[in-house]
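Just one protein chain is left out here, and the rest sit where they should.
On to subunit A.
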Amino acid sequence: FLGEQCCTMKILTLLSLLATHLSASSVNIEENAGQFFSSGHTNNWAVLVCTSRFWFNYRHVANTLSVYRSVKRLGIPDSHIVLMLADDMACNHRNPKPATVFSHKNMELNVYGDDVEVDYRGYEVTVENFLRVLTGRLPPSTPRSKRLLSDDRSNILIYLTGHGGNGFLKFQDSEEISNVELADAFEQMWQKRRYNELLFIIDTCQGASMYERFYSPNLMALASSQVGEDSLSHQPDLAIGVHLMDRYTFYLLEFLEDIHPSSKANMNDLFKVCPKSQCVSTPGHRTDLFLRDPGSALITDFFGSVRKVEITMETINLTEPIQQVDGSVSDGSSVVPPGVHR
């Protein structure tokens, strides 16, 4: 009677709900597959360079090591990081706490850590070695850990810090690299298809002059100060006796400490790091050469090594072109393996 009618009604509603849910989820799978192919990179590299020598430039080594620490925490392994430190601060005889490099006063955070691999150190950090690493033109006996083995699907993060001026960056107080040389090196990288997208961050005085001359596609640049301005250091530690960090990188580190591998924060948030009230200088950025919208580029696209893994039991037809999120069409020639783990 009524009970049976109720039951069939219930079954019918349940079935219809299930049907709509299935169709909806299949649409989601297509969307997810589209998102899967939206960012073009498959691996991440980082080149982190500190160009200053001598004990009073402790803060430049601390800058570089804090970016190194964040990048490692977000997933890029040591084999994909080229770390260049022009002088040794941790085991320097002036360091009251050996094997440590601190970024906050009162010695809160040791950015040197227990598991660090420096690829180029001391006198090896020269303009020539830096350009050779970028362009890949190294002598044949160079070991793998000292090479940037990127390909055309690599996203590279390049971070430079030290003393600079209008159009140049000083290496070890004895030579300089100019913004023209840097732009040409990036063009060489583009011609040799050595990067997919490149994020360039520089923390020096008049840092914006270093990205003025870029002309290769898919470059995004950030600097800690404009032309004519000095980047200032943050705070000294009275026990160690030197300034520990530069302001821009200090607030950058604070920002990155909140980022975790599944974070959806994008580049527009990065541009807001360290406004003039905190930095005293005006940080700048350049996105005209970047082909995507910066709002769609995630922080983890450059700072982390996030593998896009989606586990699905559904089958997706990849022979037909998949509509990507931003409208362009990608040719789905690869297959999503089910159940893949990192």
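Following the convention adopted for this analysis, a contact is a pair of C-beta atoms (placed from the backbone, for glycine too) under 8 Å apart; a residue touches a chain by one contact, two chains touch by 3 or more; residues count from 1.
The rule is simple: contacts and distances are computed from a predicted model.
Taking the options "Tubulin delta chain", "Cell cycle control protein", "Protein YIPF" or "Phosphatidylinositol glycan anchor biosynthesis class T" in turn, only "Phosphatidylinositol glycan anchor biosynthesis class T" matches the UniProt protein name of the chain that is not displayed. Screening A:43, A:145, A:226 or A:266 against the full complex identifies A:145 as the residue touching the chain left out. Checked against the hidden chain, the listed residues A:56, A:123 or A:215 yield one contact partner: A:123. Touching residues on subunit A toward the chain that is not drawn are 53-54, 88, 90-91, 97-100, 112-124, 139, 141-146, 172-174.
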